[in-house]
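Structure provided below as structure tokens; questions to follow.
In this view, the complex is presented without one of its protein chains, the others remaining in place.
Each chain carries a letter (A, B and C) given by its place in the written order, and its residues are counted from 1.
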Amino acid sequence: MKKLINAPEDVLVESLRGVALAHPELSVDLETHVITRATPKAQGKVAVVSGGGSGHEPLHGGFVGVGMLDAAVAGEIFTSPTPDRVQAATKAVDRGAGVLHIVKNYTGDVLNFEMAAELASMEGIEVGTVIVDDDVAVQDSLYTAGRRGVGLTVLLEKLVGAAAEEGQDLASVVALAQRINGQGRSMGMALTSCTVPAAGKPTFDLPDDQMEIGIGIHGEPGRHREPLAPASEIARQLVEPIVADLDRTGPAIVMVNGMGATPQIELYLMYAEVAALLEKAGIEVVRSLVGNYITSLDMAGCSVTVLAADDELLRLWDAPVNTPGLRWGV
Amino acid sequence: MKKLINAPEDVLVESLRGVALAHPELSVDLETHVITRATPKAQGKVAVVSGGGSGHEPLHGGFVGVGMLDAAVAGEIFTSPTPDRVQAATKAVDRGAGVLHIVKNYTGDVLNFEMAAELASMEGIEVGTVIVDDDVAVQDSLYTAGRRGVGLTVLLEKLVGAAAEEGQDLASVVALAQRINGQGRSMGMALTSCTVPAAGKPTFDLPDDQMEIGIGIHGEPGRHREPLAPASEIARQLVEPIVADLDRTGPAIVMVNGMGATPQIELYLMYAEVAALLEKAGIEVVRSLVGNYITSLDMAGCSVTVLAADDELLRLWDAPVNTPGLRWGV
Amino acid sequence: MTDTIGTATLVDWVTRFRDSIAENREWLTELDSAIGDADHGANMSRGMTAVVDKLASATPSTIDELLKSVGMTLVSSVGGASGPLYGTLFLRMGVSAGAVAELDAAGLAAALRAGVDGIVARGKAEAGDKTLIDAMSPAVDALDAGVSRGAGLADATAAAAKAAAAGRDSTLPLVARKGRASYLGERSAGHLDPGAASVTLLFDALADAVAGAS
Partner (left out) sequence: MTDTIGTATLVDWVTRFRDSIAENREWLTELDSAIGDADHGANMSRGMTAVVDKLASATPSTIDELLKSVGMTLVSSVGGASGPLYGTLFLRMGVSAGAVAELDAAGLAAALRAGVDGIVARGKAEAGDKTLIDAMSPAVDALDAGVSRGAGLADATAAAAKAAAAGRDSTLPLVARKGRASYLGERSAGHLDPGAASVTLLFDALADAVAGAS
């Protein structure tokens, strides 16, 4: 295992220490692993909390700040945080108008946030929850855990954060979040596995001439493995299921996201392929993100997210955001 | 070779096509590989041009925009661009007040920019040049090619870009650039090699238990190889030579930079180690950057840059910047 | 000697479970690497270490307090899917047991049944979904059966451990429908479920603790 770390068990807290030092605009609790804004938003506004396993940086901690999250709860690497910590974060940022929990659809995240919401209600804090499940690589069904929450989480946190910032109430913010989740889809692939520090070796073996299509963000193997292909073919394999499942044309916000070890030069190349395919499918990219936004430690690969956009979403997208991981208009 | 590409020879132009699509605020010339602002700065202001081999993204193209570069010239991967292209960029962005060339100290870059400056003067454009040579891994001497230009280039482009934006004349901008180059130092290391697409395999072999200290940004092997060490020890090996060579105490702008395949969680962990060591050495980090700013394709590893700061530099640092790779205050 | 267990045996149980998790950490991680995210060993190990440390600093004197302390510690130290699920198991066991000093075989069986029901209520997994339920349910069924036929605690828990192991092995060919492995679809077949594997360690530790106490 080749990593810039000391001991595997200290990675999270030592990294959070760096976040604290590098970002005086954030408060980082090294006990609970909760990151909040140093300056809380005004009383009476809905607060937005997200969290999940670590190893996906900048998600979620890098998205705390004006116009996006109020708090992020960092679990151990690839492990959902515990309810007490989510509850602590929720309590810390509640400004009397309720709190939205943004939860990626994994059993662990759903259960822990559910328990946290129960704890928060017991203390009289109103909690709304959106479960993000945008990954078209996973067959959805009533009888399964359903789709995973992946790239759309980034876009949703930005948009919902903007709505909360402009003073929308909890019901509207929750409704907005559900709506966004309904009209966004993602799909990812990996060229290499990632290595969880505590495991010390790659989660799966991927031969030099193979790739995994339909990968998640936790080093889970994907839906299938196949021979390496050119970027144009990879783009097609990511875009086609998204387009088919989304079943919309018109304007869209699109993200081409790196899994952590893929250089920008490749991501922009992929973006060109993706944008061309979307155009052919009648989807017009009106806003885009290209870069590492929701990663999987040191995995090489990428994911594509497409969110059908409308004027309201574009207004919220263009609203100022000031976080370490996403910043504009400020 | 595992990369999100089509053919190795098309990587650069296909990636630039993605940049063009993703950034309407930039103009990307797919013939000359020159990236300029879509809206040029006002007449009468100094223009700032940089460039070099590709594969270091976001450097330089990602730093084109208000408050930073006016143009970036993208060479082939790890290969300096040719004089005619640098000259074309220079001519395109000159607003009558002269043009600063920011050149990283590599024989190829120096020679090609030198020829470009000769061509530009022949057309009556005043060109000033700063050669960035901040890499303390390399022994400096009158008889060698001297130090490499690495991380400091990012900080210098930001600061000098701000000075040009506020209307300083070419002589002042050149003097500022020289001053910054005089008081900044960097040092890098690699956990893995990188793979140049045209070469198809890693530039060097690095066993699983070894690392390279004193690496450059082109996959050149470093000064020496040694067994993998904990982050704290790696930080010491990067910070000590910087501190010794810089020979200053007081406020500083510090960057912990990823080489392309190193995840943020590791970079922040390294930043905590670096900041602690600097503090012990009497250097106070007053501004910081942690992330991928000057990369080496898919290399895993990091570099540290320390720039002694003063009120003028901090003012320029805090000035608005609006580029794909660096954005604040706008 | 009456055929009951007290808090000391429960402490011995969770301590043995902690040790067994530590010994089998790599195995659990490997199982979770194949069809999950390679953290089940680390998760359970973190949780059980916290549980035993907690009990060492304050050992409750009643069964329900002790089980609830175990459950709360798991909930607040593990995270992931296993944290709330294993946590719920112990929390519900505590509620079922009540403020007593000892549990007989029927009491233990009832408590574990309540725990398993709690897990199902939280996780909504059914038998055959390739989750820890596939080891847990048969184990508790075996315990119930032992109680019905009047077996002693030692026999009944040994039978439960055997049933848990069989249940774990039954997950091998299954296609997962719950948890992280479900994302693999057909590719999840041919691997043991990591949670079912840790459940066997739980019942082995229980049988060993009971045997050690008798």
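We adopt the following convention: contacts are C-beta pairs under 8 Å (C-beta built on N, C-alpha and C of every residue); 3 or more make two chains touch, one makes a residue touch a chain.
What you are looking at is a predicted structure, and each value in this text was computed from that prediction instead of being measured.
K.L.:
Could you tell me which displayed chains border the chain that was left out of the figure?
P.N.:
It touches the following shown chains in the full complex: B.
K.L.:
Please pick, from B:V64, B:I77, B:L170 or B:M211, the residue that touches the omitted chain in the full complex.
P.N.:
Within the whole complex, the residue contacting the unshown chain is B:I77.
K.L.:
Decide which residue listed in B:N6, B:T90 or B:N112 touches the omitted chain of the complex.
P.N.:
B:N112
K.L.:
Looking beyond the chains shown, say which of B:D70, B:E220 or B:D298 touches the absent one.
P.N.:
In the full complex, the listed residue that touches the missing chain is B:E220.
K.L.:
Touching the hidden chain in the full complex, which residues of chain B are there? Just list them.
P.N.:
Touch set of chain B with respect to the missing chain: 53, 75-85, 106-108, 111-112, 114-115, 135, 137-139, 143-145, 148, 196, 198-199, 203-204, 216, 218-221, 223-224.
In this section, only the chains that are shown with their structure count from here on.
K.L.:
Per the definition of touch at the top, where is the C-beta contact count highest among chain pairs?
P.N.:
Counting C-beta pairs in contact per chain pair, the top pair is A-B.
K.L.:
Based only on mean CA positions, could you tell me how far chain A sits from chain B in angstrom?
P.N.:
The separation of the two C-alpha centroids amounts to 29 Å.
K.L.:
Would you pick out the residues of chain C that each touch at least 2 other chains?
P.N.:
In chain C, nothing touches at least two other chains.
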